[in-house]
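Below is one structure. I have some questions about it.
Missing here is one protein chain; the remaining ones are kept as they sit in the complex.
Per-chain residue numbering starts at 1, and chain names A and B are given in the order in which the chains are listed.
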Amino acid sequence: MRRKNPFIYYGGKLAGLAVSVFVLSLAVFYIARLAPGDPLVSYYGDRAEKMTAEERAQAEERLGLDEPVHIQYTRWLGRALQGDFGISYKYKTDVTQIIADRLPNTLLLGGTGFAVIFAGALAVGALCAWNEGNLLDRIICKVGTVVSCIPEFWLSLVLILVFAVQLRWLPSSGAYTLGGGGGADRAVHLILPLTVTAAGHLWYYAYMIRNRLLEELRSDYVLLAKSKGLRRRDVLLRHCLRSILPGYLSLMAISVPHILGGTYIVETVFSYPGIGTLSYESARYQDYNLLMLLCILSGSVVILSNMLAQIISERIDPRMRGEMPAEVTEHG
Amino acid sequence: MFELLEVKNLSVSFHTPQGEVEAVRDLSLSLHPGEVLAIVGESGCGKSVLCKSVMKLLPRNARIKAGTILADGTDVTRCSQRDMERLRGRLFSMVLQDPMTALHPAMTIGAQIAEAVRAHQPRMTKMAVRRRVLELMELVGIDMAEERYGHCPFEFSGGMRQRTVMAIALASSPKILLADEPTTALDVTIQAQILDLLRDIQARLGTSAILVTHDLGVVARAADRAAVMYAGKIVEIGTVEDIFYDPRHPYTWGLLRALPAWAEEGQPLYTIPGMPPSLLHPPKGDAFACRNEYALAIDYQEAPPMFQLSDTHFAATWLLDERAPQITPPWRGASYE
Partner (left out) sequence: MSEILLDVQELTHCFRLGRNTVIRAVDHVSFQLRRGEIFGLVGESGSGKSTVARCIMSLIRPAAGKIRYLGVNICDPGQFRAHRKLLQTSRQLIFQDSAASLNPRMKVADIITEPMAIHHIRPPRGSLRQEAAFQLKCVGMDPSSLDRRPGELSGGQRQRVAIARALSMGPELLVADEPIASLDVSIQAQIINLFQHLQREHGFTFLFIAHDLAVVRHLCDRTGVMFQGRLVEIAPSKELFDNPLHPYTRALLSAIPIPDPRLERARVPQRFDPAQFCREGLLREVSPGHMVLREEADR
């Protein structure tokens, strides 16, 4: 078998990433300016509406908004390449600083949420497949359907009502207690948002795992594995999971933005200072510089996670290396 | 005589939305040590179901309704899941029809055979397992075993994959090998090699085998005894000489006469009229009666018992009853040119 040079291999992937991010930034830059709205409102607030035409023109010139879009873009790109992404119109500070303040919170919530969903779905799906058709399987399936139908904000409110207001076990909002902020404190603040995030997404992936596993369990190689004398557990864990993992990993990697994005509602309800709220605001208030960096960040996350998924799949499944097509012999 | 495998009055049913499908109906059969027993029949006659019943690898909607399966003295029908896991591989193992789907697509050949070796010898050292795997690969005729140890199934041809499946099946030296249409998905030249390999292994290791097939040519090449199955029952069983040179059941006659190898030039082939019955509601009496040109009135009323013709030869047709009219069999035994 031919082995690829790792430098060429990963270098190619990185070049692909750079090109994708460039195209993405171009698209976002133009589309953002097509959207209706007034960027001056986010900079000057209510004052913007009372400005005279002359004042407006001055303000636009100062923000560099009076020039044609492609010149704006080249200037932005030039600065961005040097690490200067501009200032936020709304917060009037460096965008990198704003994002740097909030990113850890989102990463904490999204990251743990993602891990919980990933592992939980695998466990629940495997448990259901193992007990196919039994009471447990049916109960989990029913509960899952019901829970995934509950809107996130409603579930959040109910949880806040029960655990924060009535029982006073858990805090109702924020990422940490003001003044405090140790690890334990953060963890306590994370419980409710995490529960809501996981409850909303887990079932979909768990069903997928369950159905894929059942499909695998009906295939010929499982029959052969059983006839070797392998234990049922080993067949399920070693053979079937191995078959579905590449697909699952790819799906999860593609779902990274979906799950991170899904935390937006949760962040809002729990007043959790994260990226979700920030993205929404930046788009709503035409905060161009902030929007650009957020889009590039999330775009890179999508692309990187897809690449990661592909690399993992190739490691697990040799057929994915693209050296051999699946159908080697022509039939007949 | 000690029987390695004894199936007694076995009935297996599938529960489908349309109703109960009686795939195997009151079937009895025995396998002698060191022989190859072929089970011949058309698709849907229950021959594969019989195999899977012995291994207890039936799909979830199937149920063994009645009967016992004594394998080396153990009644398989009463075994728990755990007991079966201990028996599979060591007492009996299986070779499947399609080697393209029977192997895990993403595991190396070596790892898959090694898994079978370790299944019953978990304490074996890595080196010993590897040595055993290479030995098995050599046994089934995979040359350059060292190099091919790390190959994946997609790099193998159909014949090589079937050899791998055989190596897996033989890993724990089973006493019974159940081969379910092992050559159907292969080319003729490969088929001949695999059949010879089966015979060779059987002779060297003394393994008994059940060879399920629809091809009478395969039976002639590889089997010692043959059982002809129709609609969930065995209609005739005997040594291959009995079956090919002195068949007694009208269905066996039909199968043999329909072979293009015996057809006369320019003449149409002999065909058995009609189609096999649905096992959803099996007909009363002899299931073959409505396709049988020699059917007697009693065939539509009552299923025939097994008549013994010799020590080895049995057939289930009313034609063998002493009250039945004498007929000249249309088939006087195989003779090739």
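Some notes on this structure:
The rule we apply is simple: a contact is a pair of C-beta atoms (placed from the backbone, for glycine too) under 8 Å apart; a residue touches a chain by one contact, two chains touch by 3 or more.
Note that the coordinates shown come from a computational prediction; the quantities given were computed from them, not determined experimentally.
Within the whole complex, the absent chain has one touching residue among B:Pro17, B:Pro122, B:Pro260 or B:Pro325, and that is B:Pro260.
Only one residue from B:Cys79, B:Ala192, B:Leu205 or B:Ile298 touches the chain missing from this view: B:Ala192. Within the set B:Phe14, B:Tyr149, B:Tyr270 or B:Phe307, the residue that contacts the chain not displayed is B:Tyr270.
Along chain B, the points of touch with the absent chain fall at residues 42-43, 158, 187-193, 195-196, 214-221, 223, 240-241, 244, 254-256, 258-263, 265, 268-272, 275, 334-336.
Heads up, the rule we're going with is that only the chains that are shown with their structure count from here on.
Rounded to whole angstrom units, the spacing between the C-alpha centres of chain A and chain B is 53.
For chain A in complex with chain B, the residues that touch the partner chain are 132-133, 218-221, 223-232, 238-239, 242-243, 316-319, 324, 326, 328. Of all residues in chain B, those touching chain A in their complex are 55, 57, 59-60, 81, 85-90, 92-94, 96, 98, 101-107, 115-116, 119-120, 152, 154-155, 165, 168-169, 171-172, 178.
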